[in-house]
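Working notes, structure below.
The complex appears here minus one protein chain, its other protein chains still in place.
As written, the chain order gives the labels A, B and C, with residue 1 at the start of each chain.
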Amino acid sequence: MERSDGTQTLAARSLDFLKIVEAHSGEPVRRCFQCDKCATGCPMASYMQHTPNELFRLIQLGDRDTVLSSNAFWFCVSCYSCSVRCPNDIDIAQVMDTLRELALQGEGQPLPHARDFHELFLDCVRRNGRVSELELMVRYNLKLGKPLARAALGWELWRKGRLELWPRRTGELRQLFARAKEQP
Amino acid sequence: MMRFYPGCTLSSSARPYRRSLDWVRQRLGIEMEELPHWTCCGATSAHALHRDLAYALPARNLAIAQELGDELVVACSACYSRLKITQRALETPQTRERVSRLINGARGVGQPVEIKNILEVLSAQAPRIHKEKNNALEGLKVACYYGCLATRIPRVAGFDDRENPTMMERLVAAAGATALEWPAKTSCCGASFSVINEAIALTMCSQILQMARRCHADLIVTSCPFCQYNLDWAQWQLKQSHTVPVLFITQLVGLALGASEKDMMLNSHLIGTQKIVCRAQII
Amino acid sequence: MSETKHGSVAVVGGGIGGIQAALNLADSGFFVYLIEDGPAIGGRMAQLDKTFPTNDCAMCMLSPKLVEVGRHPNVQIITLASVESLEGQPGNFTVTVRQRPRYVDITRCIACGRCIASCVYQEPKFPSEFDVGLGKRKPVYIPFPQAVPLAAVVDPQTCIFFRSGRCPQNCLKACERQALDFTQTERLFTLDVGALIAAPGFEPYDARRVGEYGFGRYANVLTAPQFERLLSASGPTLGKIVRPSDGQAPKKVAFIQCVGSRDLRHQSYCSAVCCMYATKEAIVAKEHDRTIEPTIFYIDLRAYGKGFESLVKRAREEHEVRYIRSMVSQVTEIPETKNLLVRYRDESGALREEEFDLVVLSVGMRPSAKGQELARKLGIELNEHGFAQTSACSPVMSSRPGVFVTGAFTGPKDIPETVIQASAAAAAVEALLAPSRGTRTHAKHYPEEIMPDGAPRIGVFVCHCGSNIAGVVDVKAVAEYAKGLPGVVHAENVLYTCSQDNLKHMKEVIREKRLNRVVVASCTPRNLAALFQDTIREAGLNKFLFEMVNIREQCSWVHSDQPEQATEKAKRLVRMGVAKARELKPLSVQSVAVAPAALVLGGGLSGMVAALTLADSGFETHLVEKRAELGSDLKELFRTPEGIDVQALRAQLIRQVQTHPKIRVHTDTTVREISGFVGNFTTVLSSPGGEEHIRHGVVLVATETREYKPREYLYGEDGRVLTQRELLRQPLAGEGGQSRRSLVMIQCVGRNERRPYCSRICCGEALNNALALLDQDPDRQVYVLYREMISYGFLEDLYRRARERGVVFIRYDEQAPPMVRRENDQLVVTVRDARLRREVLIKPDMLVLSTGVVPDPYNEELSRLLKVPLDASGFFVEAHIKLRPVDFASHGIFLCGGSHAPGTIPELITKAQAAAGRAAIVLAKGQLEAGGIVASVDQEKCTACLTCLRECPFGAVFINDQGLAEIEAVKCQGCGICAADCPAKAIQLGQFEDSQELAMIEDLFRAERVSVV
Partner (left out) sequence: MTDGEPKIVAFCCHYCAFAAADLAGVLRLKYPPNVYIIRLPCTGKLDALYLLKAFEAGADGVMVAGCLEGSCHFISGNLRAKKRVAAVKDLLAKLGIEPERLEFFHLSSAQGDRFAQIAREMTERIRNLSPSPSPQEGEAGVRSVEKEQL
């Protein structure tokens, strides 16, 4: 996949965006010296429009739009290969989380359903305190408008006693989530 | 004493893990009680969407353990990773402050809790397991699969070597089976994609499974619910002819200590475990 | 108290650095204790196959030095020893040494290897330190074939006797010299020294700690030091490159750079040598086996030293070494083939996976545990990386007065820099101990020489060397045979010719039988010839009336399976030796007085430092500068990356040289003519004041470089475009500075075919200036556009700091340099970001050009006057880039300063001290030995064809007033090229005269008269 943004010239802007990303993630993105280790070790790199270090360079040059509209961080599986091997000791996966959050402030969702799934997941947690896989799957399927998706798998799992039908509620976490929403 | 944090999956998709773990625990007399009122760690979803939640959810549980002044034993790699990462993040005052606001300033936020991975607890028993094992597993070639989350935690000294962990190998050896040297033991199985994007998850799994076959593994053992489910599911989904059963390390240890097929819920796997069962009973 | 200073020095560490320092000091009148932790000296260099950038054989360069230091009357080598403590003051220290037992008496051991052969371990079982674990050794072993001291050693950790006490001790029985002694115990003793030089060296980084590459887990992942041993002809595979997993020859070999270096999880600094040693190993591998395909994975290619660039060029072009700028994240072993899977990003940006047969990890340098321990014992400070702390202005001085440090102990560096720094340390010691020079060295006195009158009376001594020779060659028969040879009046076979008792015996025989020639048939002359020559000298013979025949290494040891033939061969070799002996002539060695003064050309930083070093060592020094003022090269510099205040340094140096009683400063002065040779130069200086003739024994060329003034990038047309040094020159503070919010720096400006070399200092300067700009105004935006970031060694920390401060570094490809234009009076810079493969546009308020340096144009003239070579770029060419980096090939002339090669201020200071130290050796001797094995012209036969003048590599030939060729004995190195080339056969080389050589050739196959008649 062609990862560069073609040939159009990029006008270097200030470090403001870099500072935002660093403040949010607490990671020294500017330290990156483009060694490529994160790219060559990333199991998902081939799906990404930009490798982490390319994103970092774009962040340094202040190209917010390209960065936040990239699909890269949506493909991050949080396997931490990059983070634990980065010679500049940058927790790259953490920065990917930050970029996801910043992207969500817009409506971007380059990777279909990722956002939906994560939101549903958290909603389960909000309401039950724990996640019931069955509940989560059912709601996710409804959201996708394919109620019967993975029915066979579900049946198989249930048959083998690996789906719990009635999740035990352990008190919800509505307040915690509410406060999280309020928090600036 | 040790408090056990099972995590959500152990009561459903990873039930065999819970069962076999409890069996092995009692068999070896390891004292452990479930953490009261524990809640979900937020897993990938939390840190995918909301930094504060990502820390607050584990922090809540850490706070409980801290109140009880106990060390926390975690079986699920994802939970373990989140709890560890949170513990580290809470060292920075700003984070600690933001988080404690969320969990209603529960006392003890940020006070360190001893968080142990189940593998640490089990491998401490390796000598004993070796002493009391039957010969059921002799000659069984086992590929130990750690996945990414258990050993790769940024800036946190792991309980085992990051790039080449060996605790499960030691347990497998103690259980009388043969642990293989294979290169995929810490590759990522793409669990967080198994729902969102099956295709990707399947590709990643099949690479790992293929490597296991190339190394002539009779089975794969893991200590991560997501890895186990993912590798099990992938083979089922892909309808692969040459399958490799994927067991929880506790199931293997259980068998070595004389547990029955039923105790270990060996029939609960998507990919049949008959092979091993037979092996185990023939001998 | 100076009068009570000790004239002896302790050098701790027997690597190339320690050896060089020891030789310099011993040659200039100090007694040296060379204290080595291991069983033999030689250090890491001994383990190398080749050395970059010239790729000559490491052992060929090192071995002669090992022998020299091993034989030096003023060096005492103490192996298996470490320093316990150091008490006292500079000038009078007492050093306590702990020496571990060797269990072998090195005065008796002759390294025959019988103890090893007889060891209860049939096969070598334990990983050999020398072969970095690739080879194996026994508990009793000889460290390596060229080891000095050349003797066996017993390792108690692995020896059964020491482990269990139950061992038949075959080795003891096998030794014919009773050299083994298991009763030896640890010794603790003290030495009085005036100063100490610490040179404990480095350790390779432990590759196991970089787990992602699978070293220790995958069989075919090696470290570079291991690969070096695989390449070495004397290595575990005798130079055959094989895969550990299956012994197959690898085709595709991957080198992974920066293993343990430039990595905050390991070592933050750059190890400075790995890019080049990987390049070297790739080339050498290729030379072993053309089908090998080496690939080097790297971040920045740091070819910043003299000749490095061209080596990399050769690697790329001649040897098709593939360089890929992409770090590898992990190495994965393929189960079936044990090949290794590597993932990288190609230049198009695409990620690729590739299989390799072998992976070599370019591990970095780390401070050795031994070095840390030594630092504790000596009470000297270490820097944050664990290397010895030195002050930037005196790079060989430790935190404790009188204790000097050198080599990789002070930071990662290559062999030339280590050799240079070692000479600098020696020079510093000389300056400290100058008053007690010669108080601890012993000169030997010999009886008056008897001139060989009349017919040859030759004595032949045939050595058994225990059973080493006698076990194969019938030495008795050989001796008997020798008796029958023309001119031989005495022949005998001896158990050990080199033993003290025999040497005594030999002298008696010489006197009794009035021998006037001696032939010894034993081992190689390379080790013991000097010993025997010394012996016959003690008996009153001229030492050149000696010939040595090698019947061990070159006969008994290589023909052990053919005893008869070996014996016949030995006879022929002896016959040949005797034939030569008959023709031998005494050679005289006159000593020539040295004019005790030095001429230093160039009054810049290096010139001033060199002059001060020489003057402090007590030598008259003339400092010549053609400009009106001293230190003009320093005027444009302010604060260096190392934190030196250059202007303060300059002022201080100028004051010191101008006030030093032994320095005469000649500014506004040029050299009109230099004549003479080492020890006796006469130079005509011309200045507005007129001409002056001075006599001196040595010359130091110390000219500097200047910043290149570019034609590129609107320079000169636009006031906002400056060079790095111009940027510094205007006040960085003040509103002039404030107004410039954003700056672009462009590296490697004006570097092209004509100026292909890396100027080495520009990246450091840029980093330094960028940080200065940010100190003054943190909101500034600084962009650095570079080709390769040359922040070698500790400069890497500066590079990181600059990034952390927000400096944006954009790499451009050599083929796509940045463009600069003006758009309605706004500077516009466009550059193709090589990483993003995308055009980036910047509108800076100011453009700063890193233009590098060019050598002083005056070099041209100096090269003519001194007949010393310049390279294509106008830098001087040293005698040997590795081992004589600050000497010229022609003796008595030394070089330092930027005009030898660009360098940072600390590097230049070190080099200047080194050159001064080398020069001081000549002056300290007071007189030079001329003659011996040198060429001489028969004036009768000379036809003045000038062939010799052309061919002599050392400029020793001159045309005398009769217009005939003559050879300056002092300059002659004794190679004999001129003799062989002379069409008129007018030139003969002492000890190798045609008559002598031809006699050998003729007699070699001449049937034994006795046997025929």
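Assume a residue touches a chain if its C-beta (ideal position, glycine included) is under 8 Å from a C-beta of that chain, and two chains touch if they have at least 3 such contacts.
This structure is a prediction, so every number in the text was calculated from the model and none was measured.
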Quick one: which shown chains sit in contact with the chain that's not drawn?
-> C
Just name the one of C:345, C:552 or C:800 that touches the chain not displayed here.
-> C:552
Footprint of the hidden chain on subunit C, which residues?
-> 49, 54-61, 63-64, 145-146, 232-234, 238-239, 524-526, 550, 552-555, 557-562, 564-566, 568-569, 572-573, 576, 889, 933, 951, 953, 973-977, 979-981, 989, 992, 994, 997-998, 1000-1002, 1004-1009, 1012-1013
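Everything below uses one rule, namely that only the chains that are shown with their structure count from here on.
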Per the C-alpha centroid definition, the whole-Å distance linking subunit A and subunit B comes out as 22
For subunit B, which residues are shared contacts with two or more other chains?
-> 162
Multi-chain contact residues (two or more partners), subunit C = 212, 330
Which residues of subunit B touch subunit C in their complex?
-> 161-164, 181-184, 211, 214-215
What residues of subunit C sit close enough to touch subunit A in their complex?
-> 212, 258, 262-265, 299, 325-330, 343-345, 349, 351, 781, 783, 789, 799-800, 803-804, 806, 808-809, 811, 830, 833, 835-843
State the interface residues of subunit A toward subunit C in the complex, per the touch definition above.
-> 2-12, 14-15, 18, 28, 30-42, 45-46, 51, 53-54, 57-58, 60-61, 81-82, 85, 87-89
